[in-house]
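A single protein chain has been omitted; all remaining protein chains appear in their positions.
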Amino acid sequence: MTTGTTTKTGAGAAGPRALARQRRRQSAVRFWKRYRTHRAGLVGLVGLALFALVALTAPLTVGTDVSSVTGAPGRPMESPSAEFWLGTDRFGRDLLGLLVWGSRVSLLVGLLAAALSVAIGTTVGVTAGHFKGAYATVLMRITDWFLVMPTLVLAIALATVLPRSLGTVVLAIGVTSWPTTARLVRAQTLAVESRPYIERAKALGGGHWHVMSRHVLPNVMPLVLAQTTLMISSSVLAEATLAFLGVSDPTVLSWGGLLQDAREAGAVSSGNWWYLVPPGIAIAVVALAFTLCGRAVESVLNPRLGVGR
Amino acid sequence: MSTREQHSRARRLLAAAAAALTVSAGLAPHQAVAADGDKVLTVAVAQSVDSLSPFLAQRLLSTSIHRLMYEYLTNYDPGDAHAVPALATEWKSSPDKLTWTYTIRSGTKWSDGQRVTAEDAAWTFQKMMTDEGAATANGSFVGNFREVTAPSPTELVIRLKKPQATMTALDVPIVPKHVWEKVGDFSEFNNDKDFPVVGNGPFILTDYKPDSYVRLEANKDFWRGAPKFDELVFRYYKDQDAAVAALRKGEVSFVAGSPSLTPAQADSLKGEKNIHVNDAPGRRFYALATNPGARARNGEKFGDGHPSLLDERVRHALFRAVDRETIIDRVFQGHAVRGEGYIPPRFSTYFWKPAAGQELSYDPAEAGRLLDQAGYRKNGDGKRLGKDGKPITYRVLCHATDPNDKAIGQYLQEWWGELGIGVRLDCLDNVTDPWLAGTYDLAFDGWSVNPDPDFVLSIHTCAALPATPKDTGATDNFICDKRYDELYARQLAEYDPAKRADLVKQMQSRLYDTGYMNVMAYPNAVEAYRTDHIASITTMPEKAGNIYGQDGYWSWWSATPADSDDSAGDSGSAGVVIGLAAGGAVLVAAGAFFALRRRATAEDRE
Partner (left out) sequence: MTADAPSASNVKAAAPVVPAQRARTATRYLRYGAGKVAGAAVSLLAVLVTGFFLFRLIPGDPVKTMTGGRPISAEQLAAYREEFGLDLPLWQQFTDYCGKALTGDLGTSYQFRAPVVDKISEALPNTLLLTGTAFVLYTLLGIVLGTRSAWRHGGLGDRLNTGLALTLYSIPSFWLGLLLIIVFSVGMGPIPGLFPTGGMESGGEEGFAYVLDVAHHLVLPVVTLVAVEYGQTLLVARSALLDEMGSDYLTTARAKGLRDDLVRRRHAVPNALLPTVTLVFVNLGRTVAGVILVETVFSWPGLGGLFYQALSVPDLPLVQGLFLFFAAAVIVMNTLADLVYPLLDPRVGR
């Protein structure tokens, strides 16, 4: 339904690599031009850039020992002051520093889990769309079955079964959230494969791998990109949820972990809003930014949806 | 079907829902005083009931409720916790220490009017001795019983296999035989279907809804005197913050905390009008237990505790790098007492603390020297190597549900990191399995100590080890020490209190020196109640002690209602007014919005 642009010339795709690359660049430029017109998407992108910057420069800005408990500079649970803009946590650590430092884990888990989820989804979707017959039937049956599994319940169960670590959280999120991507990618794959040039490529002796990697994959990539962006948003939320429910590694500092700490320290009923509010806002803003970007990408690819404008 | 109709119906539904929300917001039910003027004491608890059958219940909440429902043979004095008469008015042991005779209080009645007799007590114990299902919760109390008989309605005789110093501390609810003998399968009967439940304690159980509340009514005929409150409700709050907020609002009269309020909660409640924070010495010790190499009674070793921990110097070094002051100051924020011996100072009879030369005080430099001496030296990276040449990393078992475990774990990571020793925190919801399997190096450990310390002492004897690796022993963490065991046997057979206390102190000294159980703190019982609901309440010990989870029923039985309950009512009616006003405003705004939208649509588009 979208982005036939890169391969419109059909058999010409088998021509010189340079030509193909040029065409891809052109379509990227076209994509950007259209993306630019989505104000919400731009806002999201700027937000993401800021958060990425904060996360990447955290070792320089707040330093690696911001999470040290023995070297905590303040008293436990201090309210915001000139010295600690957001107050201190239960150990007396600077909450602003922790918030900055926590962005690294939250974003990392979000990215990795989304990558894992989309990778599984794309693999399943492309192969199920490419190989028809029993293989596809079984695969889509499994997909449908995962789709009906209560994701949160399954993720909690997985996180309980496996040892508590970041890897477990990534796995629990990734393994439970891929089916939507698989279904979307499969539909797109079917659409792509029904085009005549695929027939031609097959006739010219292109094997399964060739068809899937050279023709199908580049065509589903935009969809995958949109899906990844949206998936990061839900992965960041999922990470916070699992950390909040206490099935994550308690010594790793993330936004969800901060919220869990805050709750365990009794911040809610003590009125220590400064411990509770910033991590939640950070989670919401990042999730929102990714959602905005994802929707903008989606509507560039499929203008009929008319979202985001 | 016309779409217009559908549409307006949807709108009506929305309006109705909004109205329902508004109305319900306004009508905040009153607490403290029920409609019929009964004085109600509502307690916020964080635990749910596992079973209301005294034969099955193991959780603190359930056993506390049983204290209120059923009278036990003896009770503990609120002052110094010595045994005082309850169902039994007096007791004596035979010269050979093997026969105990209890005189059962005459003239008391079950709540259904039947007489309470020695036969009820005998039947309760006999049931536990013969029916495995009935032995689930309290089977350990009758393990050493040879025979229980009731020669007369006022006389109960228990014959023992071996002498047992704890015969005045049998924490077993005595149930009415005439009710319970009809029960078929004790392992499945939960005692939660027929209300009111027949009992003879200060309160009668009248209603229970799982994960919501347990309701008890005062037993006006209770032999010690009727409770001052008419009703006692334990209300379940999964979330401690919600419970504290409920206390602030007066929805509940008392918050127990699980196991106590956090420092932040206590501090914020202290400033509050009409709320008293009871910050009293607790009955728990909070320790760092070391895996001494798990083994069974048959000598078989199992588990995979780190071999370096078998060296006493290493254990001492680890504890000397633990700054108990920081733990008290930062983690408990003053709501705990620095750890010394095994039994908390609250039990003054048995409390012991190490002499100056014996104490393992905080001294990281000395810790480093001890490790060097033991042959665990640092490599080029500053990591200490085990005898296998690999850097030492200890697995520390922690309870995922206990914030203190996680917090102190992070300190340990940094303190021991300085020593060159790695720490991996294994925080689990359920630590039982690695614990029993001995697959840990160190573990956060804690027990509530009873007035009679026998139990917490017994769990470190060789006899408590599992018979084979396949069994489960009563052992806490596989400690087995000859000298400790000798002392334990002597104190159990010692019926003279002073001599027994001295033996118990010697045991603690021995335990301290082995370095297997390092007590870091005695956490306070931090709880809070509303002074405008509760005028007075007995703590245990009376001078400074806890209210929730006492060894007797003193707190709830003694609680007296405050005279005026108006303050709660005032805020309630203010709530009604404001709620109604807010809801009304929302409704008007919504109505105006829809009306305007409709008109606008009509005008624009026509």
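A and B are the chain letters, set down in written order, and residue numbers restart from 1 in every chain.
Basically, contacts are C-beta pairs under 8 Å (C-beta built on N, C-alpha and C of every residue); 3 or more make two chains touch, one makes a residue touch a chain.
The structure presented is a predicted model; accordingly, all values stated were derived computationally and were not measured.
Checked against the full complex, the one of A:Thr180, A:Asn219 or A:Ser254 touching the unshown chain is A:Thr180. Remark: the omitted chain is touched by one listed residue; of A:Val29, A:Leu56, A:Val153 or A:Leu204 this is A:Val153. Among B:Trp91, B:Tyr213 or B:Tyr362, only B:Tyr213 touches the chain that is left out of the view.
When the omitted chain is restored, the residue from B:Ser106, B:Thr130 or B:Ser187 that touches it is B:Ser187. Remark: the omitted chain is touched by one listed residue; of B:Pro434, B:Pro523 or B:Gly545 this is B:Pro434.
Interface residues of chain A with the unshown chain, by the touch rule above, are 40, 141, 144-145, 148-153, 155-158, 160-161, 173, 176-177, 180, 184, 223, 226-227, 230-231, 233-235, 237-238, 240-241, 244-245, 256, 259, 263, 268-269, 271, 273, 276-277, 280, 283-285, 287-288, 290-292, 294-295, 298, 302, 304-309. Within the complete assembly, residues 3-4, 7, 10, 13-14, 17, 20-21, 23-25, 27-29, 31, 34, 40, 48, 50-51, 56, 58, 132, 135, 139-140, 143, 187-188, 190, 207, 209-213, 215, 233, 235-239, 241-243, 245-246, 248-249, 251, 401, 428-430, 432-436, 459, 464, 466-468, 470-474, 571, 574-575, 578-579, 582, 597, 601-602, 604-606 of chain B touch the chain that is not shown.
Going forward, only the chains that are shown with their structure count from here on.
Against chain A, the residues of chain B that register as touching in their complex are 239-245, 248, 261-265, 267-268, 326, 330, 333, 400-401, 403, 406-407, 409-411, 413-415, 425-429. Remark: chain A residues 68-70, 72, 76-77, 90-92, 160, 163-164, 246-247, 249-251, 261, 263-272 touch chain B in the complex.
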